[in-house]
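For this view, one protein chain was removed and the others were kept in their places.
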Amino acid sequence: MMKVAILGGSGYTGFELLRILANHPQAEVIAVTSRQRKGEKVEKVFPGLKNIANLTFEDPANFNAILKADIIFSALPHHASMEIVPNLLKNRKKVIDLSADFRLKDAKVYEAWYGKHTAKGLLKKAVYGLPELYREKVKDAALVANPGCYPTGAILGLAPLIKESIIDTGSIIIDSKSGVSGAGRAALLDTSFAEVNEGFKAYKVGEHRHTPEIEQGLSLIAGKNIKITFTPHLLPVNRGILSTIYASLKRARGKGQGARIFNIYKKYYKDEFFIRIMPEGAFPNISQVKGSNFCDIGFKIDERTGRLIVITAIDNLVKGASGQAVQNMNIMGNIPETTGLITPPLSV
Amino acid sequence: MMKVAILGGSGYTGFELLRILANHPQAEVIAVTSRQRKGEKVEKVFPGLKNIANLTFEDPANFNAILKADIIFSALPHHASMEIVPNLLKNRKKVIDLSADFRLKDAKVYEAWYGKHTAKGLLKKAVYGLPELYREKVKDAALVANPGCYPTGAILGLAPLIKESIIDTGSIIIDSKSGVSGAGRAALLDTSFAEVNEGFKAYKVGEHRHTPEIEQGLSLIAGKNIKITFTPHLLPVNRGILSTIYASLKRARGKGQGARIFNIYKKYYKDEFFIRIMPEGAFPNISQVKGSNFCDIGFKIDERTGRLIVITAIDNLVKGASGQAVQNMNIMGNIPETTGLITPPLSV
Amino acid sequence: MMKVAILGGSGYTGFELLRILANHPQAEVIAVTSRQRKGEKVEKVFPGLKNIANLTFEDPANFNAILKADIIFSALPHHASMEIVPNLLKNRKKVIDLSADFRLKDAKVYEAWYGKHTAKGLLKKAVYGLPELYREKVKDAALVANPGCYPTGAILGLAPLIKESIIDTGSIIIDSKSGVSGAGRAALLDTSFAEVNEGFKAYKVGEHRHTPEIEQGLSLIAGKNIKITFTPHLLPVNRGILSTIYASLKRARGKGQGARIFNIYKKYYKDEFFIRIMPEGAFPNISQVKGSNFCDIGFKIDERTGRLIVITAIDNLVKGASGQAVQNMNIMGNIPETTGLITPPLSV
Partner (left out) sequence: MMKVAILGGSGYTGFELLRILANHPQAEVIAVTSRQRKGEKVEKVFPGLKNIANLTFEDPANFNAILKADIIFSALPHHASMEIVPNLLKNRKKVIDLSADFRLKDAKVYEAWYGKHTAKGLLKKAVYGLPELYREKVKDAALVANPGCYPTGAILGLAPLIKESIIDTGSIIIDSKSGVSGAGRAALLDTSFAEVNEGFKAYKVGEHRHTPEIEQGLSLIAGKNIKITFTPHLLPVNRGILSTIYASLKRARGKGQGARIFNIYKKYYKDEFFIRIMPEGAFPNISQVKGSNFCDIGFKIDERTGRLIVITAIDNLVKGASGQAVQNMNIMGNIPETTGLITPPLSV
């Protein structure tokens, strides 16, 4: 039984970690911290977890409580995470960081998008925790940088195509739509119900912080520098990210192109339980992954223009955050990767 | 490992049975039938269940496939269920019927609200499957009539109060609000998105078919005939029933009445994992039970008028249908009652 | 052309006043104030009003700008309103106050529910602005207390029944469900999208501040003291209040009772454009009044229990606030009462 601690657990990713780990047969949450909610019972902050998670939020200053864990999830915001992670590692704890602090390899890029980094030495050491691509590295990692929600759906949809060199890497456009939980649990006018409901808008167009993370992921696969256009939108739903990805095919026309692409996906993901490839012309719906760790991928060749349209769907809080974090925990703990994660989606 | 079959499994309660049983360690679905979808893979009808439920919808005429099961869930509509259940019982199968066909003990009452009954002989034999009240009878039942969604929330909220004779049983008003999945999976203008979304209305006011079922349940507890006023409403959400229940207290005023009622609930439900009592003045939210088998109960004494207000929340597809059906299955199968059902709600 | 000013116009009722008055042929908004947004263009705060309302939010301290108006709407919160209204009246302005400050006639009741009142002298002078009941008084009022959203739907549904003495006034229960805009435009966790969406709950059960306002309204009609039970709920929609009202009929059974009640409503509201009575057994939907000043009323006799169920629907921001305020303005300004208010609902 792995002993687990969660730092900064009173937000939505904290809730998801508690929710998922409650059903995990080989992990036990022994501590969850929250600066704002310290001393409060978890069931008070998350009434849905009554009878499920019998814990009280710890003061984050209570470092000893945390150190009793074998593995520690940090659900702290960026900057807050980099303050504590080095200390955890010094104490020989394994760490899965859900913030952006250790995802980017290049400190200059981090600082250009997020501001000052105070633990640059760890950037190279951290493993980017996208198991379908970096499973072997995750196994031995002390520090896993859990991917961002948008990058997870984007990179999983594009990786096989880039590896097989069938798309023009200069032509990639990612048009993503995310549920509101992606904005975190916070009192903001912009995410208040009456402002969001029956609305739909793009935000941070061409300047969202997940842009460099996606580019780093794709460039690494391509072995060359890739620049993308990325437009996030706010969907009036609680959960889910659908990314509609456009790229020019090097060879679009001719018989059998659809089957060829389907087979590429099948080949790359044939052993991946969490990735579900749809036949050409069928498309994912975020409702079909809601509450689950699946990433559904569909595609269509637009023969008229020579473009490929790839559509991926994930639950931003599960495969896009806490579910993937538990998947990484399973790998690091050397237990079957799907343990605790074969939860069917709540499609309706 | 129990072998399970599901009849009429292409609707929402069928989906829920498949979803819940997919995670059940001691039950295996060996057949699921659908007249409309026979021959289609489950994952085509329910894309969310891909990689989860590897089954094909059987023709219901294929009776042999069904008979290989030990226990059979009927998710058929009323009238359709009574046609097949007698035959299943003759073949010594245990049956959990999710339709209304065997819930009412009095055939006349059934026929007044639902039309002709063709298997009246089974009405007395059927056990009303509300485990918190009738667990012992369910244990030995061959045929369990799984309660309706509205009656589940209403009866669980009122049972202790009636048993303890603290409310005027002539004063009960039940104002319920249900998510749209309660209307079933069907192509209807009335439940189409643009007609329901941003709307809210009452329907079948004073004439909903769950009225006699609630009255039967309460009368049985009271040992006398109870009539209620019941008003269902359609909520623009997928899942959940919140019932706001009004009753006059025999003794409303005076110190300690709130604590007294809290203690009554605690006493009656102290060993019930799925029932969560809230302290006076805290109230349930359907989002906190979404996807789970919980029934949350809150209450408030309105001292100004001498009334008690009880509010209960369930997920209509889980505790209000398929989850409760699996709870009954566990009891009938003599395995721990919460097996496969300790799933935290998807509160966000 | 009436000159109009709006105080505290950056919230939802302010938006609604601007939206409605934009189409009013005989009124012109000459000033709108906002402490928080002073100096900002209206179209920046409400992008929907670009090309519609070409105004800049004034500093509320700029009293002269306000005094150029003939009639002033106060959309300030309670307590803030009572600070400025006496001064406006001294300057011989007509005032329509959308806050609760002048709705209750009895200062003691106000102070029990809202806290200290600093302009008690005006309570008697203020006219309760429910035109269907108090039109004649509104005509000559200097200060109109615009009714609360819940009281509007509740009183309009009950007034004819109480006047005709056909219900037991001790038996009234009002179960109301309101859209989220009723909570105002504010950054609160409780009204953030992911907390509200797919949820439903009661709040302030038995202790909502609109309780004494409803009771005052009903008692005035009855000529005796009436106490009610009132339970508000939060609906996951932007707009609309549906109130399901229960009362025991003095004479419930017998032929023609439905027609009798229908005729009572018809008689009382026959000249009321904004009140739409439905035949027995048809029920209103908040979507059918959305964006309009209508109050739809339906009812059903529950013969089995002798109760009458009345259901009313309004748009909380229109008939429940700003639309009714403009209706009062029309009456005070001696122009046709429906001017600027015959806007069809945006049912879809």
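Letters A, B and C mark the chains as written, and numbering starts fresh at 1 in each.
The working rule: a residue touches a chain if its C-beta (ideal position, glycine included) is under 8 Å from a C-beta of that chain, and two chains touch if they have at least 3 such contacts.
Being a predicted model, the structure only gives us computed values, none of them experimental.
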Query - Contact with the hidden chain (one of A:63, A:113, A:246 or A:262) - result: A:246
Query raised in the report: Considering the whole complex, which of C:37, C:78, C:117 or C:239 touches the chain not shown?
Result: C:239
Report task. Using the touch definition up top, pick the residue from C:56, C:257 or C:347 that touches the left-out chain. Result -> C:347
Requested in this report: Decide which residue listed in C:12, C:150 or C:193 touches the omitted chain of the complex.
Outcome: C:12
Query raised in the report: What chain A residues would touch the chain not displayed?
Result: 173, 175, 177, 194-195, 198-203, 205-206, 227-229, 231, 233, 235-240, 242, 244, 246, 281, 283-288, 290, 300-305, 307, 309, 311, 313, 348
Report task. Name every residue on chain B in touch with the hidden partner chain. Result -> 12, 179-181, 185-189, 191-198, 236-238
Report task. Quickly run down the residues of chain C that touch the omitted chain. Result -> 12, 15, 18-19, 22-23, 46-53, 181, 198, 238-239, 273, 276, 284-285, 287-292, 294, 296, 317, 342-348
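Convention: only the chains that are shown with their structure count from here on.
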Requested in this report: Call it same or different for chain A and chain B: same when shared residue numbers make up over half of all numbers used at their interface.
Outcome: same
Report task. With chain centres taken as the means of their Cα atoms, state the distance from chain A to chain B in Å. Result -> 36
Query raised in the report: Of all the residues in chain B, which ones touch at least 2 other chains?
Result: 198, 238-239, 284-285, 287-288, 290, 348
